[in-house]
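One protein chain is absent from this view; the other protein chains keep their places.
So that you can tell them apart, the chains are marked A, B, C and D in the order they are listed, and the count of residues begins at 1 in each.
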Amino acid sequence: MSAISDETEQSFRLSMLLYDTRYRSLTIQVIASIVIMLSLSWLVWNTIQNLQSLGKDFNFGFLTQRAGYDINQRLVEYSSESTHGRAALVGILNTILVAVLGCALATVLGVIAGVLRLSKNWIVARLMGVYVEAFRNVPLLLWILLIFAIMSESMPQPRDFREGGDASMLFGSIAITNRGIYIPTLEWGAGSNILVAVFIASIGGIWAFRRYARKRQEATGEILPVLWVSLGLLILPSALFYFILGRPVSVLYPELGGFNFSGGVHLRNSLIALWLALSLYTGAFIAEIVRGGILAISKGQTEAAFALGLRPGRTMRLVILPQALRVIIPPLISQYLNLTKNSSLAIAVGYMDVRSTLGGITINQTGRELEGMLLLGGFYLVLSLVISGAMNVYNSSVKLKER
Amino acid sequence: MSELASQREIDRSQMQISEEVAIQISGMNKWFGQFHVLRDINLTVYRGERIVICGPSGSGKSTLIRCINRLEEHQKGRIVVDGTELSNDLKNIDKIRSEVGMVFQHFNLFPHLTILENCTLAPIWVRKTPKKEAEEIAMHYLNKVKIPEQAHKYPGQLSGGQQQRVAIARSLCMKPRIMLFDEPTSALDPEMIKEVLDTMIELAEEGMTMLCVTHEMGFARQVANRVIFMDQGQIVEQNEPEEFFLNPQSDRTKLFLSQILGH
Amino acid sequence: MSELASQREIDRSQMQISEEVAIQISGMNKWFGQFHVLRDINLTVYRGERIVICGPSGSGKSTLIRCINRLEEHQKGRIVVDGTELSNDLKNIDKIRSEVGMVFQHFNLFPHLTILENCTLAPIWVRKTPKKEAEEIAMHYLNKVKIPEQAHKYPGQLSGGQQQRVAIARSLCMKPRIMLFDEPTSALDPEMIKEVLDTMIELAEEGMTMLCVTHEMGFARQVANRVIFMDQGQIVEQNEPEEFFLNPQSDRTKLFLSQILGH
Amino acid sequence: MSETHANTVSFVRDTMLPEQEPPVTERGVVKWVRENLFSGWLNSILTLLSLLAVWQILGHILPWFVNSVWSASSLTECRQIRDQVLGSDASSACFAVISDRWQQMLFGFYPNDAYWRPVLALILFGAAIAPVLFMSVPRKLLAFTAAYPFVMYALLWGGTIWGPLMVAAGFGIGYVALGLAGRAAGTLVGILAAVASAVIWWLFLAGPVAGVLASALPIGLEPVPSDDFGGFMLSFIIGITGIILSLPLGILLALGRQSNLFIINKFSVIFIEVIRGVPLIVWLFTASLLLNYFLPPGTNFDLMLRVIIMVTLFASAYIAEVVRGGLAALPRGQYEAADSLGLDYWKAQRLIIMPQALKISIPGIVNTFIGLFKDTTLVVFIGLLDPIGLTNSIRASTDWNGIYWELFVFVGLMFFVCCYGMSRYSQHLERKLRTDHR
Partner (left out) sequence: ATLDDVRAADSLKCGVNTGLVGFAAPDANGVWGGFDVAVCRAVAAAVLGDATKVEFVPTTGQTRFTALASGEVDVLSRNTTWTFSRDVDLKFTFTGVNYYDGQGFMVRKDLGVSSATELDGATVCIQTGTTTELNLADYFRANNMSYEPVPIETNAEGQQQYLAGACDAYTTDVSGLAATRATFEDADAHMLLPEIVSKEPLGPLVRHGDDQWADIVRWTLNALIAAEEYGVTSANLEQMAAGTNNPEINRLLGTEGDLGAMLGLDKDWAKRAIAAGGNYGEIFAATIGEGTPIGLARGLNAQWTQGGLLYAPPFR
């Protein structure tokens, strides 16, 4: 809509820039943008001057140069002959890895602690309270250092696993050492394709069964034991085919050879310490969110469900959880965001995340602080914008309908 | 009370109160920690009876009602509902809960489900009714409480009176033999109280066994067979409505009546 | 209406309505986005006039009132208040706002300030009155609305009726020449309505120019020079109160009056 | 009471029943244990597991604590004492490192004879923050709150008092300009004039004037360079200055984000999102590695100041979101009432909106502060000696090389006590506000 006032013909006076509501906002914005522009160009100008006087230029060419350093944990091919760009990629993947693992574990811990904190069991509730307060009120950095120290101080060394050593592998297959944890991997032999196909098919089967069960309930009212059947479907056919095909998949156990274990997957101490610390720390915050979410659902809802004859389990699933999730998920996602950002504390334990590769060694070896930090900041910014964008979509999709 | 309601004035003598016992409470006591909330309650409710419970705040009315479908546990005495004794046996509790409907002061509708889903939830998951059938039943009762057109809205979109009527319909969908009401109208604006009371009166006409905590004395006069007055966790007086209002015996009852009728 | 008020019944003929124009609205239109809220409003208010505006909900009464002190911007037509045209000129807006007092349905007192501070805020910061003087003025008006003893309390400690009277006093402290009221009594409990209406009647007696959106028909009968009926964003009918109530012309007015007087 | 029947319903109680004790099973320790620890098989298992866990943990930690050595001058001495007293395989903490170095942990390398200065600064901080946190404290103290940053600077860094005084004078000049120009030509012009005059003062006049005054009247405390700051004092200084300085900025950003002026709104949004989207550690590296690039060639000020600037910007984005929440919680009627009384935008903000919005935001602000305080430990990565950084330095001395847990336990406990206290307070405030609103 436009402002069609009678007095538009009225001649323009300079003072209207300040006192006329129509022009005033324009004036303010013009002044603001001039100030912003000026300060930005001041910063840029300074930077150019400083770069010049230091004899540096601004270019990202270093990304294609040889990196020259090694990275212990790499999810993609990398060696010291690779480029700095590739090192950054390795770092990015490592950051994402620890963030994803952290979010998953933090959620599990947080939900368990949050629910147990509401438990009627006094001692359990208290213990969870201690956990939550201890982690929320001590800096994350300290926890990372502490857990790292515990990992490296109190776990056995690989050589303790030698003959006569006093350590042994967990279940004969997992080696917990002070250099990290070695877990078995699977080796896919001939016929394993079929097994994979069977497995995928049984997942499809579960999905089909669930559909069928829902249809059937709608039609006849009968409630099928979905959980147990699903579990059975998940395990039985695959297990059957595993033996029919003559055990095509074998487990590759970690074995002690040379200085270290070989074979299996090596979860390094740095990863574990960072992962655990991030999860425990964020888990404490999530526990409070979960607790708050459940408490936010009034007692009346449970009572109404009970009064209708619903069992506690179903009450939880059909009434409490769907409501609590709406309260829980938005702050939960911002905790995920925090966790992702906090993963940059990897520096404390030498986990090679993007800050350590691109923002650490690369910058240090090439002297490209400006470019490196820009890329680093840009990466985190994009990551958090993506996550918070997803959160907004979710929020608007589950908003309760009100009058 | 509105004209409509008074036109439908129920002839109390006409109503069929069978000799069958619906609820039998004997020597029941309950404590909250050290606090003795319910003291030696003895009460027999016959099938088809409509009982109104009143009394000052904190006298234990809600607690009494909630003990009947085991939202609170009693510590001494017996409660037998429809021939089933309330004990720690989960099966008995489930049985009783699915036979006893309850309507709360604050409606307690499930805000994440539509009205229809609110009504079909329990039939589907407790009674194992097929969905289609459950929806038909639900629509029947929504019709009865006069809001079938709201079936696909969410509780948040309805007025208080409408919400409370949905809550009643939701309970009815389980086809309970006994209905408990805990101050169903006290959270409502005056205009809405009438809608809800009308619905309850209609239910009463159909011979539903009802226990109702309420301070709507008009309602009590019109539909109750018996009015029970509680104070300090005890049943202090009970009588037929006429007698109770015109001729209260105990001093406490008199005081109470003078307060609530006076204003 | 209370006895007190009726004792003070205002002789309408006696009141001095000057020929001077207080508010002149001509050809005014307003849209909210696509929605045409106010359609071609023409209205002249003379100094000393007391105008009551009524009409169904959503008819644009509040919006009209709020346009007069530029809480809403109009898009077409002219509004001249006290000789100053409401345009985009901030100085004019400031001038008009300090000459026009407004009382809201929900009082909108500032909860972090005491009653006295609420009243002296605008005089001190807008009129640049010395604090002492401002406080004297404030006490004067608080006396007038009969709550001088509450001056040092906070709004949260007062009842609704008292709060609304403070809101009136707060407006008066700016010594406005025109007062706007937007349903000043509709958020109040019945007992409190009277206090507020009495205050308004007293104001009216003193010859304040008043525009009042209200459904208190007693008040309209008693003090208004003119009653304006709005519907769908238009002025449908306006007349002297007697005529308006006894002899409404338009069908809509009749329907409306039957509804609000009926209940 | 006898059974009642529909036909013989009437019943009147003549004697009221007295209150009785609940049955034995319903009271006392037995009931408590049964209900709280063993109310079902699942609960019983949980209880036993928890007890086991507690036993295990305490079993490891308690002896270590109980056997701790408190006075020794080096780790070797500690070990000797342990060997003598308990035998060499006993677990024993060596808290002697704390008794030896606690001053450093608290004050860094701040001169011993000047410890009273940070302590006084902390006490004064309490006085300065009181009127903000507690509504019952006289409003007049707010003037002291405003002056506090300068007092704190003069106390901690020392040197001539004219420097901070002249900076403060800039605000005074701005205020006067605001008053004069504001009266003459409206608030907007007033604000521009105020900012301009203050900036001119700071850039061109404050330095020389301070210099002249300092040489004419040299008053002030012994100067202490930033490098001597360390330990918890450093955490407190960064945290406290960060939060105090970020408040005005955060409020402006929040207003900007609420504003319907497109450019200002978008600028605020971008600023807030960029700051919040990037980890603090990256900002700290920016402060230490890049800030000098952005400033005019030749400017150089110490790392701590740069860190404080960064932390302030960082905190202001968070504060902005907190304040925005407070603003959103205010009913629209408050704005309208202010408008209809003729208050202009800034007066309405200052007198009506902000006092209320800030009050609602205090718990959020305290929480932000806790987060910031914990995050100050990250400065260790850019070479500042915060408590964690000091643990490194202490271990780098030959005496205490190899000591580990004791230092972490000490640092952790200190942080826990501070943060837990503050978070308790903010929860208390939240509860109080919730009841206030009803």
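The rule is simple: a residue touches a chain if its C-beta (ideal position, glycine included) is under 8 Å from a C-beta of that chain, and two chains touch if they have at least 3 such contacts.
None of these values were measured; they are calculated from a predicted model.
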For the chain that does not appear here, which of the shown chains does it touch in the whole complex? A, D
Hey, which of A:E153, A:E187 or A:E222 is the one touching the hidden chain? A:E153
Looking at the full complex, which residue from D:S68, D:S197 or D:N292 touches the chain that isn't shown here? D:N292
Chain not shown: contacting residue from A:N193, A:N364 or A:N392: A:N364
If the hidden chain were put back, which of D:F38, D:F109 or D:Y345 would touch it? D:F109
Using the touch definition up top, pick the residue from D:E19, D:E222 or D:D302 that touches the left-out chain. D:D302
May I ask you to list the residues on subunit D that touch the chain which is not drawn? 79, 100-101, 104, 108-110, 112, 225, 227-228, 285, 288-289, 292, 298, 300, 302-303, 381-385, 389, 392-398, 401-402, 404
Residues in subunit A touching the chain absent from view: 54-55, 68-72, 80, 149, 152-153, 157-159, 178-179, 257-260, 262, 268-270, 347-350, 352, 356, 360-361, 363-365, 367, 369
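Everything that follows uses one rule, which is that only the chains that are shown with their structure count from here on.
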Determine which of the two chain pairs, C-D or A-B, is joined by the larger number of C-beta pairs in contact. A-B
Could you grab the centroid distance between subunit A and subunit B? Build each centroid from C-alpha atoms only and quote it in angstrom. 50
Express in whole angstrom the distance between the two chain centres, defined as the mean CA positions of subunit A and subunit C. 58
Could you list which residues of subunit C touch at least two other chains? 90
Going by residue number, subunit D touches two or more other chains at 186
For the complex, which residues does subunit C have touching subunit A? 31, 33, 73, 75-78, 85, 87-91, 93
Subunit A residues within the subunit B interface of the complex: 217-223, 298, 300-301, 303-311, 314, 318-319, 322-323, 326, 400-403
Note: in the complex, subunit A contacts subunit C through residues 1-7, 16, 18-24
